[in-house]
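Shown here: the complex without one of its protein chains, the others still in place.
Here is chain A:
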Amino acid sequence: MKPASLALHVTLRLRAASGSEVRRSGVAWVMVQLRQRVSRAPASASAMVDEGQPASEEEAEHGLLLGQPSSGAAAEPLEDDEEGDDEFEDDEAPEELTFASARAEAREEERRVRETVRRDKTLLKEKRKRREELFIEQKKRKLLPDAILDKLTTASQTNIKKSPEKLQEVNLQKKNEECEKGSNSKKTKEKVQKVQSVGQNRSYLAVRLKDQDLRDSRQEAAKAFIQNCLYGPGTNRTTVNKFLSLDNKRLPVKKAAAQFLNNAWGTQRKQNAKRFKRRWMIRKMKTSKK
């Protein structure tokens, strides 16, 4: 920051000495000058690395003169500048300035820059604040009115739980309520009454679905854990049929298993067979009648 400002500072003074016309296009002039000087600015920066006051102009110039050889790109503005310079007498020697005034000017410059930065910051802050408020406003518009929210917070502390299907119903009802309330008073009386009766009926309880999901998922995880511990892989479990048939196998007269028949075997095949038999019988009746 500082080297650039100092460069600015230096050039301003140079031009100021030459005439009032500079003031008018001071900034542009300064820009041009900056471009010219930028090629040498790194060197000046390095020269003034140790927090240097701009000190005397001579030193600054000296630093500038010590600057890097200008590259081809920088050479052109040099030429322009020289043309510009030609307009205003460049032959004059730069004026001398005391250390104190130079320091004062430098300080002022810094202050100005600091102030601009501060102003920029506050402007940005205000902008952000305004945006935040806008968002909050939008969010508030999206949320349900306070009455229902109060009901919800008290409801979440009571002990009755709702089943998921009812919750969805309730959510639908809540949404209806919300959009009706949002679109306000112009609605017909019967619709408003319906909403009111639903709210005062007290046959349901509204619970936040987000909480419910979290709770359900944890409960499901816990149940899965228990199921895995007791009946999962690695546990030595057997079917009830095999368990009860153990005694039958060790009797002196061996008996069959406790559930010997599997009645659930081949239900589809049995059904097809039954249907086929019925159709065949009907066909047989028809042909025999003929």
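FYI, contacts are C-beta pairs under 8 Å (C-beta built on N, C-alpha and C of every residue); 3 or more make two chains touch, one makes a residue touch a chain; residues count from 1.
As a convention for this text, contacts and distances are computed from a predicted model.
Asker: One chain isn't displayed here; going by UniProt, is it "WRP73 protein", "IBH1-like N-terminal domain-containing protein", "glutathione transferase" or "Cirhin"?
Answerer: Of the names offered in "WRP73 protein", "IBH1-like N-terminal domain-containing protein", "glutathione transferase" or "Cirhin", the absent chain's UniProt record gives "Cirhin".
Asker: Identify the residue among A:111, A:223, A:255 or A:275 that touches the chain left out of the display.
Answerer: The missing chain is touched by A:223.
Asker: Looking at the whole complex, which of A:142, A:250 or A:290 touches the chain that is not displayed?
Answerer: For the chain that is not drawn, the touching residue is A:250.
Asker: From the list A:119, A:140, A:237 or A:255, pick the residue that touches the absent chain.
Answerer: That would be A:237, which touches the missing chain.
Asker: For chain A, which residues touch the unseen chain?
Answerer: Listed in rising order, the touching residues are 159-161, 163, 166, 215, 218-219, 221-223, 225, 229-231, 234-244, 246, 249-250, 258-259.
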